[in-house]
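Before anything else, here's the structure in question.
The other protein chains are all here in position, but one chain of the complex has been omitted.
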Amino acid sequence: MDSMLLLESAINGALVGLMYSLVALGIVLIYKSSSVPNLAQGSMTMLAAYIVLAFANNAGAPLWLAIVLTIVTMFGIGVGIERVALRRLAGRPIIMILMMTLGLEIFLRAGSMTIWGGTSRPMPLGISDAPLFLGPLLINRAYAVGAAVAIALFVLLVLFFRTRIGVVLRAISDDYTAAWSVGISVERGVALSWALSAVVATIAGVLWGSVQGVDQSLAQLLLKGVTVAVLGGLDSIGGALLAGVLLGIVEGLASIVLDPLLGGASRDLVDAAMLILTIMLRPHGLFGRHDIERV
Amino acid sequence: MLFRQAGIFHTDYAADRALFPIPADRWMIVILLVLALAAPLYMNTLYLSSYMLPWLVWTAAALGLNLILGWAGQFHLGYAAVMGIGAYSAVHAQRAGIPWEIAIVLAGLMAAAIGSVFAFAALRVKGLYLALSTLALQFVMDWTISHVPAISGGTQATLQAPDIRLLGWPVTSDAGLFYVALVWCILVTTFMLNLRRTALGRALVAVREKDYAAAVIGVNSFYFKLVAFATSSFIAGVSGAVLIGTFYHAVTPEQFSVDISIQALAMVIVGGLGSIIGSYFGAAFILLMPGLMNAFISWLAAQFGFSLGIETLAHLPHALYGALIIGFLLIEPLGLGKIYGNIRDYLLVWPFGYVKK
Partner (left out) sequence: MSEPIAAKVLSLNNVEVVYDHVSLAIKGVSIDVPVGGMVALLGANGSGKSTTLKSISGLLAAERGEVRRGEVQFLGRSIGGLMPQDRVKLGIAHVLEGRRVFEHLTPDENLIAASAVRSRNDMARNKDRVYSYFPRLHERRTVASGYLSGGEQQMLAIGRALMTQPKLLMLDEPSLGLAPFLVAEIFQILSRINREEGLSVLLVEQNAIAALEIVSHGYLIESGRIVMHDAADALKRNPDIQEFYLGGTDNKNFRDIKHYRRRKRWLT
């Protein structure tokens, strides 16, 4: 096998992986600030992409304006989700909260499909199809842009969690009752985390939409996002980034090595296997926090 | 009223711990059984074979999931895959010439064997991580079923299921198939009803409440988790096989995809965690809701004079059923079973306001 080909798919894989991190970052953002695992991140990504197109195509706004408007809209939707769906579940068993985000996932996904239908639509972001040349290697331009945005977002989020609000959000995720006891408005904090995560979903939706079109497949990014988030450690922003790169490379190589052997579509299998292996061997992921048990 | 506690005095423990300590319940069960047995006489075949039959089979399946989710408290997002294992095992066994009665038992055993893999995940992790790993296992099994030609009969293939024969007699009439489903559903229900009176049932509940604490009082939590997963997988496997044998008559991987797992989960949540009668309600609700909703929405649309696209009609029920899950979690987290229980409790002591607990 050609080592150049392997290297090329590893690099492109890493870039795709960084784009998976975009979805994972949304999950991490919510988990880190409220300990809620958000299984609706994929459909939020899809919903955001559809809203961008609705602003751009139906309302005739220029794309940049459509994106800005969508960010505002999604911020509101995030706040709304907390208000309607999660506030009453605070402090309930995890099984209820998981079911709730699963219900949200189904509702948002099928709801978008109901409104906009299943046909794939393009997201004309204006990134040219021509590849970048890195020496003799061909690099996908759209992936490179997505990866750069993911890294920028990573830096922003790391800085955010160092601010006073960021510290407050982390405190909420540690202990709801204790947060209430020192005057933290837990509801508002959780709402903020959902809102920010919805904004991240918008960014992911736009970038992924430009790569593979806007349709139901955007919601299926959930599996990638969850795998990356768990592999990185659910509350680690840096972990999400690194795990994305790792998963991307493994997937890229697997599609070259395994596809001929297994008859294609080995990517999904690799995802599922990575997820299972991570959970079985290292449930807290690469950099996740451990539950502190002091004797 | 229907349920009265007044005048009922149990004079020994056996009577107090009977399956249905209140005569009204016993009467209701008898009436329902008679109604069910006589269903082919008064119901037209369309209702019988396209509503009653899948409802019964899905109720059995939902009860199996309830065993894991409601009683043992373990998350299971790969239930449909286990049903699929049973379905494929039964069809292959049948095609190899094994009689159907034995084939479905084999299907159950196969499903129990593979389904127990989930128990090993449950041994290692809990809560969120268990949910995710069972979800991943669902994907792996989906992938295996659809990508191994020896199982699926080639990619994108549909495998025809041979007709059912019981003790050499072919069962092909709608009524016959209905009775097969009915018997299976009654079997599972009886098992579940009795389970909560056994040591196994109590141990499962102990593990659900706090597996650590259960271990401290001498409940081997791993053993019971394994038993719970194996039993529930057996029920899932047989239900999958019965579903194929009596309803679909052919098996494809899509019949047991992750969406179906979520649908089964929705049945249990809507019906009520740990509630047996709730599983009946939940299965009925989730199965019937899309059709009813579509009919209702088409009617509404017709009334107001605008037409809805086919695509809208295809996706709207899904959106509604997502909304239903959300709604139930918010309003009555213990589902329809709990609502039924509340009504029953109210009637038990009517006209007084308080329930003796």
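By letter and in written order, the chains are A and B; residue numbering begins at 1 in each of them.
Just so it is clear, a contact is a pair of C-beta atoms (placed from the backbone, for glycine too) under 8 Å apart; a residue touches a chain by one contact, two chains touch by 3 or more.
Keep in mind it's a predicted model, so treat the numbers as computed, not measured.
K.L.:
The complex has one chain that is not drawn here; which of the drawn chains does it touch?
P.N.:
Even though it is not drawn, that chain still touches A.
K.L.:
Which of these touches the unseen chain: A:Val182, A:Leu261 or A:Leu281?
P.N.:
Considering all chains, including the one not shown, the answer is A:Val182.
K.L.:
Touching the left-out chain: which of A:Met4, A:Val167 or A:Leu277?
P.N.:
A:Val167
K.L.:
Tell me, which residues in chain A touch the chain that this view leaves out?
P.N.:
90-91, 164, 167-168, 170-171, 174-185, 289, 292, 294
The rule is short, and it goes like this: only the chains that are shown with their structure count from here on.
K.L.:
Averaging only over C-alpha atoms, locate the centres of chain A and chain B and give their separation in whole Å.
P.N.:
Here the centre of chain B sits 33 Å away from the centre of chain A.
K.L.:
Would you pull the chain B residues touching chain A in the complex into a rising list?
P.N.:
So the residues of chain B in touch with chain A come to 69, 73, 75, 121, 124-125, 127-129, 131-133, 135-137, 139-140, 143, 147, 155, 262, 265, 269, 309, 311-312, 314-319, 321-326, 329-330, 333.
K.L.:
Using the touch definition up top, name the residues of chain A that touch chain B in the complex.
P.N.:
Within the complex, chain A touches chain B at residues 37, 85, 88-89, 92, 94-96, 98-100, 102-111, 113-115, 117-118, 223, 226-227, 230, 262-263, 265, 268-269, 271-273, 275-276, 279-280, 283.
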